[in-house]
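Just one protein chain is left out here, and the rest sit where they should.
Read from first to last, the chains carry the letters A and B; within each, the first residue is number 1.
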Amino acid sequence: MDVLDPLLDPWRSGIGQRALAEAVLVAAICGALGFWVLSYELSYGAESLAHGLLPGLVLAALAGLPLLVGALGGVAAAAALVGLAARDERIDTDTATAVVVTGMLGLGALLALAPEAPPRLEELLFGNPLAATAGDLAAAAALVVVGGAALVALHRPLTAVALDPGGSSALGVRPTAVRLGLLLLLAAALAVAVEGLGNLLALAVLVAPAAAVQRHVRSPGRAIALAAAIAVAASIAGLYASHYLDIAAGAAIALALCATAALGSLMPRRAQRA
Amino acid sequence: MTAPLVEASGLAAGYGGPPAIRELDFAVEAGQSVAVLGPNGGGKTTLLRALLGELRPAAGSARVEGRPAYVAQSERTRLDFPVSALDVALMGTLAGGRWWLPARRSERAAAARALERVGLAAVAGTPFGELSGGQRQRVLLARALVQEARVLLLDEPLAGVDRPSAEAIESLLGDLRGEGRALLVSTHDVEGARGFDRVLCLNRRQVAYGPPADCLRRTVLEQTYGSEIVVLEEDGRSLRAVAVQHHDH
Partner (left out) sequence: MVNASLSGPSIQTIIVLIILATVPDPFDLWQLPFARTAMAELLLLSVAAGLLGAWVVLRRRAFFSHAVGAATFPGLVVAAATGFSAPLAALAVSLAYAAGVVALGRRRPGRRAGADRDHLATALLLVAALAAGVVLASDVFTSGAGVDRLLFGTLLGLDRGDLVLAAVAVALVATATLALGRTWAALGFDREGAGTLPLPAGLADGLLLALIAVVAVAALPAVGALLTTALLIVPAATVRLFAPSIKTLLIAAPLLAASESLAALYLALWLDAPPGPALATLSAAIYLTAALARALRSPRRPTRGPMFPARESPLFISPGAGNIGSPGGRGDT
């Protein structure tokens, strides 16, 4: 049984178990959702939402509210502001988004760095999986159940609109409604993921696994399953690295996730059928 | 007499500014095929979208029996999305209703049959993006067939399509007319329009609607295409006209 000890050591404590459970739950749903985030070219939007929700996190930390609440509020505010900023046709949307992200990051930092007892800004930026509470686990579990059900139900419309938005509307599928549903899922996923990974690194769990698999799969279903599996594996690997190398857990997970994307893009494409 | 499957009356539609098309007045019966001719920017796609219900008429009305099937230009689809030809054909069943459930076996069978009709049964499992342009067009047609719509709207189905696919498509269109469906096909092929029951000449407004013999005349074509048409010869009966082709992306 000595062989198993190194494998089981990190999970002997309550903290370790909760960290593992949270990481696995978040990775599973975010890895799956990431396939659609990529297919709908939402990765830049996801990153802007993630960066832009910082003031929500800081305000929640200052007010003693759960971070999830702050994250949801922050996402809503960021989405609204990005929408407002992007309306003007004189400014391209990249620039407008960058303005909003800059402002929100600045506002969050201002709120966090000015007061006498600042909330631990690093934890908000880079996450802290080891601080997962029962409440966080409940939120993650809820996301997996609801988000998973939504992904299953929406699978065919999501596929149709991803392939051919124009033609799908003729089939009775409404691209706008499908995209809106996807955005809502994205917002919820980000709000849950920032607890463990922080708002600067949360993007990794959403897009890195999907980026790793994107050129290697033949169907959306397989892509989703594989991405989720890779996300979970990388998250567990990151937690192990954090435990044994004594490095920040959120950053370790993020690095492991980015590594999967790098590996996936370097591997040669599946041989094409004749 | 049964009502026409497609009917437009005083139709005008656009994207929010002045209407892109106006004064559309035509009716298409079951079993009729209509070739929609016109220059780029003349409103062919706008008309199809208006018939689909995607654009609210700015004036007049458009009526289509049931939900029409629509085959857009193939270039607009994503080629790197991991779906097979069969998967794409299967998307036609979304029109039927219960999109939140996975496809039933009968639906899969219908998709396979549709692929056979367009001659692509052999590549049912091939990724959509790996097919040739003509094959992709045929798969999109198969998707429209699965929908079992009485009205089919096709946007330049032969544009940039290889010879074998073009022949397969033309033959299929002939079969569809025989099944009592109504077809509206926008096209640049003025000569090919002769083979249709009716021709609708469109250049922001309806220039003409009627049998090919009435519409494919020098005066009508010049009004339709302006400077884009080159009329090669006109003898007693036939007119050879060449429309200058543009490929917009």
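Quick note on the criterion: contacts are C-beta pairs under 8 Å (C-beta built on N, C-alpha and C of every residue); 3 or more make two chains touch, one makes a residue touch a chain.
Source: prediction; values computed, not measured.
S.K.: Sort through A:L72, A:V144, A:A170 or A:V194 and give me the one touching the missing partner chain.
M.R.: Among A:L72, A:V144, A:A170 or A:V194, only A:A170 touches the chain that is not shown.
S.K.: Of the residues A:L57, A:L130 or A:L200, which one touches the chain left out of the display?
M.R.: From the options A:L57, A:L130 or A:L200, the contact with the absent chain belongs to A:L200.
S.K.: So one chain is hidden, and I want to know which residue out of A:L81, A:L151 or A:I230 touches that hidden chain in the complete assembly.
M.R.: A:L81
S.K.: Under the stated touch rule, tell me which residues of chain A contact the chain that is not displayed.
M.R.: Contacting residues on chain A, toward the hidden partner: 38, 40-45, 47-49, 79, 81-110, 113-114, 120-122, 125-126, 165-166, 169-170, 172, 174-176, 179-180, 183, 200-201, 203-204, 207-208, 211, 247-248, 250-252, 254-255, 258, 261.
Following the convention adopted for this analysis, only the chains that are shown with their structure count from here on.
S.K.: Centroid from C-alpha atoms only, then distance chain A to chain B, rounded to Å. What do you get?
M.R.: Distance between chain centres: 42 Å.
S.K.: For the complex, give me every residue of chain A touching chain B.
M.R.: Of all residues in chain A, those touching chain B are 39, 153-157, 159-160, 162-164, 166-173, 215, 217-220, 222-223, 272-273.
S.K.: Once bound in the complex, which stretches of chain B touch chain A?
M.R.: Within the complex, chain B touches chain A at residues 52, 54, 67-72, 76-78, 80-84, 87-88, 91-92, 94-95, 99-100, 102-103, 125-128, 130, 140, 143, 147, 153.
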